[in-house]
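Scroll down for the structure; my scribbles are underneath it.
Only a single protein chain was left out; the remaining protein chains are all shown in position.
Per-chain numbering from 1; labels A, B and C assigned in written order.
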Amino acid sequence: MAVSVQHEDFDLAAETAALSAGRSDIGAIATFLGLVRGDGGLVAMSLEHYPAMTEKALAGIVAQAEARWPLQAVRVIHRVGRLLPGERIVFVGVASSHRAAAFEACAFIMDYLKTRAPFWKKEETPEGARWVDARDSDEAALARWA
Amino acid sequence: MAVSVQHEDFDLAAETAALSAGRSDIGAIATFLGLVRGDGGLVAMSLEHYPAMTEKALAGIVAQAEARWPLQAVRVIHRVGRLLPGERIVFVGVASSHRAAAFEACAFIMDYLKTRAPFWKKEETPEGARWVDARDSDEAALARWA
Amino acid sequence: MSVKILYFASLRETLGCAEETLESLPAGVTTAGGLREWLCARGGDWSALAPDKAVRAAVNQSLAQAASPLAEGDEIAFFPPVTGG
Partner (left out) sequence: MSVKILYFASLRETLGCAEETLESLPAGVTTAGGLREWLCARGGDWSALAPDKAVRAAVNQSLAQAASPLAEGDEIAFFPPVTGG
């Protein structure tokens, strides 16, 4: 399955290897790994999501990328629940024959995931908890794919 | 060391983990993995290089990327010698606080590596061996960083 | 047929409500924007749905616009701009 939403961590080497397993027509694998930053004394980051919609939204983003670039494999894993600084939040892996398609599709998926997939981050700090504000720069990043 | 040129394969999970090991200010890790494609009955790919220059050229490319984007860690591994279809040729991993810098620096390093680092590929096919021609599109890809 | 409404993240906390079910669409409400206005008119905490607030909507688990049409049986969700990834 191309898309997973889960609390558990994942095996990066196995996930990357699976993108090209059993085939030799793949020349390029671009990946992105998002981590919890411990800025400003962050204690933990909790991710809420909209379970009935999340995988559907991610699968829709992957389908858009596959319609736009010649991709041989795509994998998206997004974690939810409480995560500590340094822990992984999201993995996107894209396999293609050539590097430009792999890089662009990987960045495209991240840009859409950031602005179109129903996840919300809440920061725990020594001063209390607060919801993370959406960033205008994330919405602006979509413009280059228009 | 940020740059390695070697025949041996490498541990992808360990190399990626090392990019953010012991610190919590990294929010984004972009990686690229180049693989040998088995197109057209390719039997093997042999990579020749210019040993005295190779690591210096790669380190120079990494330094250019570090001057251009705020990066916390960069790793480049390029294999040389005889490799089989499906085997890894090159790994580039870039860690930054934010994803745009990580993605762009990773693509920049690959574009410069493809056109400025002294490696040459020779294909072994059932019909014999032949040197791979440089692609105009690789040189053209540099224009966007000008 | 009933209509299910879900609230997420800071909006869920502000409203003190994760989910509610209406027996049917309120009279005159035909769009996601119309439902938002109707909910906002409850006043108090519900003014978190006022037009000047950054609120997104989904109808049947797909992102929706204010003009997106509603039908009986739909699942409508309201939430703040997303912040995953």
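The rule is short, and it goes like this: contacts are C-beta pairs under 8 Å (C-beta built on N, C-alpha and C of every residue); 3 or more make two chains touch, one makes a residue touch a chain.
None of the values given here were measured: they were computed from a predicted structure.
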Open item on the list: Among the chains you can see, which ones touch the chain that has been omitted?
Closed with: B
Open item on the list: Give me the subunit B residues in contact with the hidden chain, please.
Closed with: 34, 47-50, 52-53, 56-57, 60, 78, 89-90, 110, 113-122, 131-134, 139
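As a working rule, only the chains that are shown with their structure count from here on.
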Open item on the list: Building nodes from the protein chains and edges from chain pairs that touch, which of line, ring, star, complete or other describes the result?
Closed with: line
Open item on the list: Farthest chain from subunit B, going by the mean of C-alpha atoms per chain?
Closed with: C
TODO: Name the most central chain, where centre means the mean of Cα atoms.
DONE: A
TODO: Averaging only over C-alpha atoms, locate the centres of subunit B and subunit C and give their separation in whole Å.
DONE: 48
TODO: Return the distance between the CA-based centres of subunit A and subunit C, expressed in whole Å.
DONE: 26
Open item on the list: Can you list every residue of subunit A that touches 2 or more other chains, as numbers and ranges?
Closed with: 34, 110
Open item on the list: If I count partner chains per residue in subunit C, which residues reach a count of at least 2?
Closed with: 85
